[in-house]
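Every protein chain of the complex appears in place save one, which is left out.
Now for chain A:
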Amino acid sequence: MSEILVLVEHADGDVKKVTLELLTLARSLGEPSAVWAGPGYTDAAKAKLAEYGAGKIYVAESEEIAGYVVAPKAELLAKLVSDASPAAVLVAATAEGKEIAGRLAIKTDSGVITDAVGLGEGFVADQSIFGGGVNVRSRVTKGTPIVAVRPNSTAPVAEPGAGAEEKVEIALSDAARGAKVVERVKQERGARPELTEAAIVVSGGRGVGSGENFSIIEKLADSLGAAVGASRAATDAGWYPHQFQVGQTGKTVSPQLYVAAGISGAIQHRAGMQTSKTIVVINKDSEAPIFEIADFGVVGDLFQVVPQLTEEIEKRK
């Protein structure tokens, strides 16, 4: 079977869930090889990648790879594409993943597809465009298909692979060392799952009214083991940090469950959450467009409904 490269997303030595999804997807189309870029590789990471079907694991651990913006990872993948001639390259459709895919496409003279929500035979990708209004199937017609796949597009299923390790040395070009990362600033809010990866997301909007009030949203999220999201109205007001914004110019999420409280459902918000499997809405205005996409909606004051919901969930645990 033909080899498919999967770029591993990792943080603090842990393999992220999206990578397990990509390995699962790659198994249906060929033989997945994981590509680890940057420091932090551990035996646990290796075991995880093998458990989800990595036949090979290319490991490029140099500090330099993580020390510059995007370009080193694209260079690493380009080297592997030329050495191993894979059938395709899969990356996670995060902001950075897409940038890596873009640069790799130029380096390898290949086509690139971003934000795939599915991938089938012949590497035909499913995409959802125009705020979820149109479904498109597209494919790469030149070079090695490079596909950026959205988190939560497939359920990860374990199926062991050989996990044969291969160390990769790479001498970065000067061009790849142009933009140096001098400091990483973490602004995390509690130990919640990452927004794009979370199975459940609870989001608050302008209706939440203030930064302090977001604790109501956080409590509901915690009762469900969910990530917290916010509409642009809420991040613009400074009530919640920007990296938690869901929508057109924020994160695109596709969880099993999305709860929207005090959010009207503007097209730009829906563009970031419309593919959620189940949508629950709490809004005091029964005319709010978000109800159009709700599987379950409560017309009511979120300051009453959300705490009651949280309490009820805690009771049922």
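Methods note: contacts are C-beta pairs under 8 Å (C-beta built on N, C-alpha and C of every residue); 3 or more make two chains touch, one makes a residue touch a chain; residues count from 1.
Just so it is clear, contacts and distances are computed from a predicted model.
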* Structure fact -> In UniProt, out of "Molybdopterin-dependent oxidoreductase", "Electron transfer flavoprotein subunit beta", "Mono/diheme cytochrome c family protein" or "ABC-2 type transport system ATP-binding protein", the chain dropped from the view is recorded as "Electron transfer flavoprotein subunit beta"
* To do: Specify the residue from the set A:T19, A:S33, A:T114 or A:S254 that touches the hidden chain.
  => A:T114
* Asked: Which one touches the absent chain: A:I4, A:I200 or A:I217?
  -> A:I200
* Structure fact -> Answer key for A:P39, A:G118, A:G143 or A:G209 versus the chain not shown reads A:G143
* **Where the unshown chain meets chain A, residue by residue** => 11, 69-71, 74, 94-96, 98-103, 105-107, 110-115, 124, 128-143, 175, 178-188, 194-196, 200, 224, 232, 235-236, 241-243, 248-249, 256-257, 267-268, 271, 278-280, 282, 286, 291-301, 304-313, 316-317
